[in-house]
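Structure, as structure tokens:
With one protein chain held back, the other chains of the complex are shown just where they sit.
Each chain carries a letter (A and B) given by its place in the written order, and its residues are counted from 1.
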Amino acid sequence: MKRMWNVAALGAVIVIGLGTFAVDATEPKAEWALDISSNPSVWEDAVVEIGYSREDDVEQRFEVTTEESHITSNLNYIAEGLRYRERLNGDARSIHRIMNGWTYAQSIRTEDGYIGVGQDGMKELIVFKQEDGEKLSTFSFDASDSKIYDIVNGVWAGAFLNDGQLNLIYRDGYDENVKTMIATFNEAMNEVTVKELRMDIGFITHVINTNRFYATDVSSQVTETRYISVGVSSYEVIREGEEEINVEDPDPGLFAYDTKTGKVVQLAEGQGFWDDTVSGHNLFALNEDGEEVVIDLNTGKKTTREVLDSVDHAFYENGRLYQTRQAKDGVVIDVYEDGKQISSAAITPENEEARDMLKQIDVYVR
Amino acid sequence: MNLLKLLSWEVERVTKPFLTLVAGLIVIQFGYLGYFLWDETNFYEQLRREGNADYQLSFLNYLNGTPYLLSLGIAVAAMLLYSVWIWYRDFQGRGTFMMRLLTMPQKRMTLFFAKLATILMMTLGLFAIEWIALKLQYIAFTSWFDGKMIPMGGSFEQAISYHGMLMVMYPSSLINFVIHQLIITIAVLFIFAFVLIERSFWQRTMWSPVLSLSILVVILTIPILGYAFLSNRLIYDETIVYVGMVLVVWASVTIWLGRRFLQTKLNV
Partner (left out) sequence: MIEVLGVKKRYRRKQVIEDVSFTANKGEITCLIGLNGTGKSTLLKGIMGLTPFDKGSVLIDGKPIDLNRVAFVADHAMFPIHFTIEQCEAFMKDFYPTFDSALFARLVEDFKLFPEDKLSELSKGTLAKANLALGIAQDPDYLLLDEPFSGIDVFSKEQIVELFSSEIMESRGVLITTHEIEDIEYLIDKAVMLNNGRIVREFDVEDVRFIHGKSIVDVMREEYGA
């Protein structure tokens, strides 16, 4: 029996050492609340994401809804899997599965579900389309075809729909030889035609509402419009001693691809915009003075309205404009729609752990 | 009860080597910490004299030092070796203890689980001691540099979570800690299965180590090859389920093999 003491002693060491570890690992987590001051209906399906960073590193993330607050960073493998599963609604599961193993893809969301283009290494170009939010059809083009090879090797800017046909804008070549190209897939998605898109200046860098791979949490759906909002950049040549380096520099202003003329037009003058979004057939953009520019993407007609007194942390999400600001006992979130404030709420700490983090959090709504 | 008694005999037999290992680790770590503090202080003083002391040290700098990593490596190597030796030593020497162990009136699996429990207790013991050592080293680290007015960056938690090895040893979630321990257990089970298969064949063929190694390599690689085949068909949550199932299969197959060879095939 005397030998049992050895086991007991080792057991005690384990309990003490791993006990302190367990106490550290199960420290209480910060808890937050969403306090709504006006118009609760705005927040019904909203999720507020909180990122806590220290020394430039995001250390903890939280999700807060009207009902609950929970941590989403440093989850265990099982919780991580469950969270992933929870976030995939019906149509997203099949799209995640089909994109497994792909090296790159871009997609947009329509009423019917996802539609887009992907690639499997440099071997294949695959187009996919979802019908009724469920059935997924794909068609593969072999990259041994030089036309397809060029698409696969291009830098993809984004996709849009025109006359029910999927179009992909991409860049071919580099530096001064860069060309903006447009690939159009027929409605059956088994044929592709490619043509160069003549640009007066620069090249197209992105097409609004295009997602990298997939964005399960983006609910904005693409509606067909005459103008497709795009981002345009030009190369700026920087000299470093003997060497000349081309640096991509976004052109100020709002641009769109005109599907009728096949040209890129400037919709708003060269000023800086804080954020922009497309909702329905309108393009909304917030400038640095807090003015909102609204452009009808069918007609190109532009209107401007005053929305915010000053801009600090503002972003568009789901067709609404959100602005957050630090207050004494929380982070206030104001919500605007059609140029008017429709609601206000605040993220407030629920416990000591949250209070300690308050000054170093960023808040985002989805 | 026999399991507990056997465990206590096993623990008694390993007490001395285990304490030697722990002492070695502590000497290496604290010795290196002392050197690190002294060296960095000198370096910082030199910078201060030159007037460009915008220099920040973090606990991670110490943890990434070769002697510290080496001490962890020694502990891992020692545990792997002991997992093999815990069986082989009973086959070795003038007194073949294995004859006694196998002819005792008890289920032979009791022996298997006693040896497994010994290894796991030692591993958990090392994890526990290292955690306390880390805490003490952090206290020494911060109080020294505070005393010398040398600025430090990062927290204890940050240093652990950015360290390649420590983040696996001490993950921020307790459930992950348990899962990692299960993986360690499976590694030990593979070693046990290897020894038992090898000891069952050693008098029949000189190729017994190669033979038993190949059996285990097959068991180890089938699920991995399976994953290579499935990885394009499974999405994240399904992959987690797959990995979980593979761990369960590995654990059951190695225990089953160990049991089969220990009970009906072992040759002393």
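Criterion: a residue touches a chain if its C-beta (ideal position, glycine included) is under 8 Å from a C-beta of that chain, and two chains touch if they have at least 3 such contacts.
Everything numeric in this text was worked out from a predicted model, so none of it was measured.
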So which shown chains sit in contact with the chain we cannot see? B
Can you work out which residue in B:20, B:46 or B:205 touches the chain that's missing from view? B:205
Pick out which of B:30, B:97 or B:227 touches the chain that's been left out of the picture. B:97
Since one chain has been left out of the picture, which residues of subunit B touch it in the full complex? 2, 5-6, 9, 13, 89-90, 93-97, 99-100, 102-106, 203-206, 264-268
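Keep this in mind: only the chains that are shown with their structure count from here on.
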Whole-Å separation of chain centres (CA-atom averages), subunit A against subunit B: 41
Residue positions on subunit B within touch of subunit A in the complex are 4-5, 7-9, 11-12, 15, 121-122, 124-125, 127-132, 135, 153-155, 157-158, 170-177, 179, 231-237, 240-241
Of subunit A, residues touching subunit B in the complex: 3-4, 6-7, 10-11, 13-18, 20-22, 24-26, 54-55, 57, 59, 74-82, 84-85, 93, 96-97, 100-101
